[in-house]
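Every protein chain but one is kept in place in this view of the complex.
The letters A, B and C name the chains in turn, as written, and every chain counts its residues from 1.
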Amino acid sequence: MKANEMLRTHPNGATHLDWAVVASTIEDAMSCAQTCTSCADACLAEKMVADLRRCIRLNLDCADICQTTARVLSRRTEPVWDVLRAQVGSCFRVCGECADECAAHADMHEHCRVCAEECRRCEEACSRLLKALEEAAISARAAAPSA
Amino acid sequence: MKANEMLRTHPNGATHLDWAVVASTIEDAMSCAQTCTSCADACLAEKMVADLRRCIRLNLDCADICQTTARVLSRRTEPVWDVLRAQVGSCFRVCGECADECAAHADMHEHCRVCAEECRRCEEACSRLLKALEEAAISARAAAPSA
Amino acid sequence: MKANEMLRTHPNGATHLDWAVVASTIEDAMSCAQTCTSCADACLAEKMVADLRRCIRLNLDCADICQTTARVLSRRTEPVWDVLRAQVGSCFRVCGECADECAAHADMHEHCRVCAEECRRCEEACSRLLKALEEAAISARAAAPSA
Partner (left out) sequence: MKANEMLRTHPNGATHLDWAVVASTIEDAMSCAQTCTSCADACLAEKMVADLRRCIRLNLDCADICQTTARVLSRRTEPVWDVLRAQVGSCFRVCGECADECAAHADMHEHCRVCAEECRRCEEACSRLLKALEEAAISARAAAPSA
């Protein structure tokens, strides 16, 4: 994926935010979205599908939320930091829940084992990014206008 | 749109949450998503597109976030209330920002006037739903397990 | 939904295509997307979920394809007619398949009955729009450049 290269070639200049951290979160969120879509479908095909309802539902939510978060983060033009924070916060939350759920039956289903890892990686990326967004907001306020 | 009929015919029984409030938020979010996609495109075609960058960017974010929120809310199976609250919170935030931005040039562009109204309606629906989710969580805790 | 109002207030002038037909297809596709997301989730909660795998899978595909088709159709700036035709063609196809599948167990599940109707309505809207796109292409070629 070319998220870093695309953010680097954006015409907007430097900001208080490290865009490499954003790029890495975008890639984790895209990967998590794909894995969750696959995991929902693999769970649906399992004999014990009736026991996997909570997992399928969280997979579908996580895929939707990760995908939207990756899109919002892919934009560098005129960012509204509060919107970014709220959406990354929602992504952090759903990834944590989905990671826990998939981990609970990772022993039985290889697809849930892989999915739990991807969700955990994205949860951690969101956590790092939330901190970076916090610091960028502080630096921006200390400096003056522009973020 | 059939959001209410679909939520009513779901096999899950009654919960502490009023699903008619959810259905109405789904419809407002779907409508807002469509309007924002249209408004971003209409702004892009305006002669003064260079002055509408912030509006286009917020329109695109708002369309993505509203659409994902409508999907998450359309699911009644095994809801995780914290995930719902976080995503509806993000939707409330972006709709408020996008409504303000579009309202600022509603006099010049009819599409921005309509879009500002749709965003405000969805912002208010999210606000009502956040309150309903709060109350459902309290009732559920007071009663016992399950929401 | 305000699809018609938004397409009418677009700064681009008249074209060989009747945008009211496009607006009506957008609204049918958005409604179908929401209904299919709901129906997939209601099927997932049914006791007989194992018998509803094909329905859930088609519901999920139909929701994704309808949503993307509605977005592509919501844009009036610099349309590429071949892209529109291909995407509306894909939407026509998935709506037809999903309508057939849901209709097959409409007697047992009220949500499938509603969903079959919504899919059929969207299939018919796509069929009408494909014809309108064809005619617009012919008129445009007869006249000269621009569509």
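Assume contacts are C-beta pairs under 8 Å (C-beta built on N, C-alpha and C of every residue); 3 or more make two chains touch, one makes a residue touch a chain.
Worth saying up front: this structure is predicted, and the values here are computed from it rather than measured.
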item	value
Contacting the left-out chain in the complete assembly, out of C:A20, C:V80, C:M108 or C:I138	C:V80
Sole contact to the chain not displayed, among C:D61, C:E110 or C:E124	C:D61
Hidden-chain contact residue, picked from the options A:E46, A:D61, A:E97 or A:E123	A:E46
Touching residues (missing chain, whole complex) on chain C	53-54, 56-58, 60-61, 64-65, 67-68, 71-72, 75, 77-80, 82-83, 86-87, 89-90, 93-94, 97
Interface residues of chain B (partner: the chain not displayed)	40-41, 44-45, 47, 49-50, 53, 56-57, 60
Interface with the unshown chain - residue positions in chain A	1-3, 5-7, 9-12, 26-27, 30-31, 33-35, 37-39, 41-42, 44-47, 63, 67, 70-71, 74-77, 109-111, 114-115, 118
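Operating definition for what follows: only the chains that are shown with their structure count from here on.
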item	value
Chain with minimal offset from the mean of all protein Cα atoms	B
Touching two or more other chains - residues of chain A	53, 56-57, 60
